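All protein chains but one are shown at their positions in the complex.
Let's turn to chain A:
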Amino acid sequence: MSKKKDTFINMLVSLFVITIISGFSLGYVNDLTVGPKAKAKLEKKVNALKLVLPTFDNNPVEDVVLIKAENVKDSVEVFPAFENNKFVGAAIIGSTEKGFSGLIKIMVGFTPEGTIENIVVLEQKETPGLGTKMKDEKFLAQFRTKNPSTYNLKVNKDGGEVDALTGATITSRAFGEAVQMAYNEFMKNNDSLIALKN
């Protein structure tokens, strides 16, 4: 086979055919993966909910409440948890743009009194090996069973009680801020959440 000549029509046709084929195959693969993609995302959320909430018997993902909060772009997602129709806590997605590399998204579980049950990091782009250590047990453990009304969520350096990560003060600061934001939203909406089941 000899090479095609560089005529205008040849170039046009070959590029046209290639783009058409690639477009259709991409559309096909997208159709194939759109289901598993959504499932993977949901699974991640459900797993995070199980980690941060006390035992519950409702489906928090279905009962999700969207709250319009100030100084946050999107509305805040709140997942209330019930056991035997009794309010046992809620998980709130806290976020901040002040991470070392932008957005940090965490899920914080609260008991009805506002005590932190557990925290899971959902999204982050921090420096591997430094800021990413906020996902480690050692860092997260200090927040558990603390109530932000008596526990200062600022890092030691700023007069708070959070032990900052070595070499990642900005990340630790942002993390504390995200927890604070989740706490504020929780306290603001505590009553309306309890009222949900009645």
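Points to keep in mind about this one:
What we mean here is this: a contact is a pair of C-beta atoms (placed from the backbone, for glycine too) under 8 Å apart; a residue touches a chain by one contact, two chains touch by 3 or more; residues count from 1.
In this section, contacts and distances are computed from a predicted model.
According to UniProt, the chain absent from the figure is "Ion-translocating oxidoreductase complex subunit E", selected among "Ion-translocating oxidoreductase complex subunit E", "Response regulator receiver domain-containing protein", "Chemotaxis protein CheA" or "N-methylglutamate synthase subunit B".
The missing chain, though absent from the display, is touched by one residue of A:Lys37, A:Lys86, A:Arg144 or A:Lys157; that residue is A:Lys37.
Interface residues of chain A facing the missing partner chain: 1-7, 10-11, 14-15, 18-19, 22, 25-26, 29-30, 33-37, 40-41, 44, 123, 125, 127-130, 138, 167.
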